[in-house]
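What you see is the complex with one protein chain gone and the rest in place.
Now for subunit A:
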């Protein structure tokens, strides 16, 4: 089976002519290769063309962006400068980096010990805790938003800022805890026992032995958390909408469209600027990311 799937090689200049059966098999392999790769190219077009059209439109002149043209007549790189000149755009960048950066650090620091306890300690209520973690992970944020909003806005007077979104991250994030716990399960107990024989307490074992081995898992939760904050729309909509000074890119992007309602070129340039960092980070951290996606699923 796998041999049949190998890419076709040009017919070897062998002295003996190949038998008809072999030639038929090779013909079939070539046809199979062509079929699979044509399908692959068609699928790749479906996934890539939206990006291509978005980038092309972002480089059109204002007049051309209103037409049905697909390819820019003049390449207006200046559009990107105009996006940065839009009032607020740089503030949204700063806010997003604050929300995503500080939030990610807090999440990792607070989730690691919890995940470690759930993976390696034996205690009563462990299974219950784990099921509650999974329930929190599956909880749509809208379910508890009314009391949470009243808590942050009326009692702590923090609406119009991103703090109601950042502060909770200091208290563990259910998804990160679950994902990291799955990862820590794969570390054999022998390593921990060896550390304890050497006189390490649980805390030192965690710092000295577990953390270095858990780097891929921690990288995965940090990436997921960073992207979750970067992509969050509902949180900023609830807490920051009244104060444009606290908007993030994901929230501000929509109002950017509102302010430039006919300027598809500028809106698409802004869209590219919101997508680009995520994709750049992906290329640097591809392995950790894909590993993380697999972990969320089914690997124990």
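In this section, contacts are C-beta pairs under 8 Å (C-beta built on N, C-alpha and C of every residue); 3 or more make two chains touch, one makes a residue touch a chain; residues count from 1.
Note that contacts and distances are computed from a predicted model.
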item	value
Per UniProt, the name of the complex member that is left out, chosen from "Fumarate reductase/succinate dehydrogenase flavoprotein subunit", "SHS2 domain-containing protein", "Sugar ABC transporter permease" or "Binding-protein-dependent transport systems inner membrane component"	"Sugar ABC transporter permease"
Residue, one of A:83, A:162 or A:177, that touches the chain absent here	A:177
Among A:22, A:70, A:90 or A:194, residue touching the chain not depicted	A:70
Touching the absent chain when the full complex is considered, from A:48, A:90, A:194 or A:207	A:48
Residue in contact with the excluded chain [from A:59, A:220 or A:253]	A:253
Hidden partner chain, touching residue among A:102, A:134 or A:213	A:134
Interface with the unshown chain - residue positions in subunit A	1-2, 5-7, 33, 36-37, 39-40, 43-44, 46-48, 50-51, 53-54, 57, 66-68, 70, 110-111, 113-114, 116-118, 121, 123, 127, 129-136, 138-140, 142-151, 154, 168, 170-172, 177, 182, 202, 227, 230-231, 233-234, 237-238, 241-242, 244, 249-251, 253-255, 257-258, 261, 264, 267-268, 271, 274-275, 278-279, 282, 286, 290, 293-294, 297-300
